[in-house]
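Here we show just some of the chains, and they stay where they sit in the whole.
Labels run A and B following the written order; every chain starts at residue 1.
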Amino acid sequence: MFFASDNTGPAHPKVLAALADANEGHVPSYGEDPLTARATALIREAFDAPDAAVHLVATGTAANALLLASLCQPWQTVFCSDVAHVHQDECAAPEFYTGGAKLTLVPHDGGKIRPDRLRARIEGEENRGVHGPQRGPVTVTQATEKGTIYTHAELAAITQLAHGFDLPVHMDGSRFANALAAGGGTPADMTWRAGIDALSFGGTKNGLLGVEAAVQFDPARSWEFELRRKRGAHLFSKHRFLAAQMVAYLEDGLWLQMAADANAACAALARGLSRHPDVRLLYPADANIVFAAWPRGLHRQLLAAGADYHLWEGELDDGPEDEPLTARLVCGFDTTDSEIDRFLALLAAG
Amino acid sequence: MFFASDNTGPAHPKVLAALADANEGHVPSYGEDPLTARATALIREAFDAPDAAVHLVATGTAANALLLASLCQPWQTVFCSDVAHVHQDECAAPEFYTGGAKLTLVPHDGGKIRPDRLRARIEGEENRGVHGPQRGPVTVTQATEKGTIYTHAELAAITQLAHGFDLPVHMDGSRFANALAAGGGTPADMTWRAGIDALSFGGTKNGLLGVEAAVQFDPARSWEFELRRKRGAHLFSKHRFLAAQMVAYLEDGLWLQMAADANAACAALARGLSRHPDVRLLYPADANIVFAAWPRGLHRQLLAAGADYHLWEGELDDGPEDEPLTARLVCGFDTTDSEIDRFLALLAAG
């Protein structure tokens, strides 16, 4: 009953096998090897973006911070939701990598940025001449931190708005595979065709050991990205070991299969939760995360029985037994039906 | 005949096996897993440093830059050799991570910093009050970029000098294992007992896929290091996959065995080179790197025959055939006798 995160589970066996396969002979270092070329080609193909600049890094925060730095001047401000990972969970890495840019927070609605709120925030900046920060890029998370996904139309509305102000749009796609598996369409539809300028294409949360691709659909700043990556100490010497993971991820559709499995598990979990009279779902469980609230007493029982998940709001030990506390539950490609069944059974018996 | 670098070869099979073994079940992320605790314990044990702060990162540049940033204020200057990796090969990562500190270059002598030259450079700074940069940490590379190693006494002379000015000393130990295997003594002798305050303990160049340990012998700034690591986007979520490599590295002395093998190969290579009348060795080949010069024509033949190494100074295509050009040759744990024999035979036949 492991629902704590999609980074606590194992990598997919095929990925490990690919690492072992890659561990043969001598190849050029620092990304000049054939596997890296293959990974780049596969991503360009998957996104129908033959000119895109593609660079691998090992953490999602690196992909986000480096891409944002490539889109943002130090005197600009990044527009993001108030629950964005780049704001809450990266210890100010974007501020560090941009050289001290600001983040302007847009209050989220189900994890998403709404165009009307974004417009208000954009118009609220750069109206004091040289005195205030200047408007910079917009970043959206897909799937969102709340487990919802933007439709293509929702994305297009945001990018259209941003582009109207000459602002580029970045997508934090640490769970892009989950969003795509759920939302349908092609990778291109969900990114550059919807106006996305740069994408952090996640792999770590979806079955890899630790690889993300930073994709710039406009390659004009590709070399700048490489310099920023090196300077940020994110260029791997034995680069084939990043590339091998990404190749295994994309070949044979493994990435979408894993994401679909995780989503299906989450859907089953959410369905079960929604049937319980004391459980309230906070957001549509569009992808592989579900937020739900139920009474403290029930949490106590589930956690005591070995369920592994995070309380998102509220303290287990402090308050009345019937007060609802919010939990976040995350499914991975390896979540099993029996885990879910056991969890739901415990819940029902609670 | 692969002598281009110690980052172009494969990882040791035991390391791959350790990754596979680690790929079981759910464990806490971000370094809270048992394997990370085990890696930390093994490093503390190896260095006889039970209180040392130990943190894993994936690149040597990250270890160097983060440790230097923890030792250096933005208005200080780092003293390093003029061929130091931190100066030449990190795209100014130390400047980035320190927030804009300077590097003051000490002309190297066989890759090493000599105390007299270091003293002159230290005394040359911080003599203009608030106007010039202030003195900051000293960093030495062990084994050096030229393939030599500092004796314990040489290290002690440097650290004594630095500490006399209240300056901490960092060691870039990307090839620490090679230095130790060659230089003898214990890890503690070569580090904190010789006055080293912080160590980048390399693994990547010596058989791992990509792991280095940042070791602070004084743990006072351990939490600061963690914040810097996270903010630099170097904290791995699936941290067990870094830890597993490091555990395999240290268990059963694999690290020293690999280093000893690489060193032995390099010694054989250097011996053979030194016997050739047209070859001149530039520095003592103390560890796993040899710099040597021989005529352009001979280079041409060797490279044409498939030898893989870097010309360090000079252009293959531009100059007289008998002009000596410098090559750098690097051996790894996987360098074979037959590679060396074949290379030396080609050289002899040239």
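Criterion: a contact is a pair of C-beta atoms (placed from the backbone, for glycine too) under 8 Å apart; a residue touches a chain by one contact, two chains touch by 3 or more.
This structure is a prediction, so every number in the text was calculated from the model and none was measured.
Student: Quick one: how many copies does the complete complex have, if 2 are shown in place?
Tutor: Every protein chain is the same sequence, and the full complex holds 4 of them.
Throughout what follows, only the chains that are shown with their structure count from here on.
Student: Starting from the mean Cα coordinates of chain A and chain B, work out the distance between those two points in Å.
Tutor: Between these chains, centre-to-centre, one finds 34 Å.
Student: In their shared complex, at which residues does chain B touch chain A?
Tutor: These residues of chain B touch chain A: 2, 4-5, 7-11, 13, 16, 19-20, 23-30, 57-62, 64-66, 90-93, 96-97, 204-205, 209-210, 227, 230-238, 241, 308.
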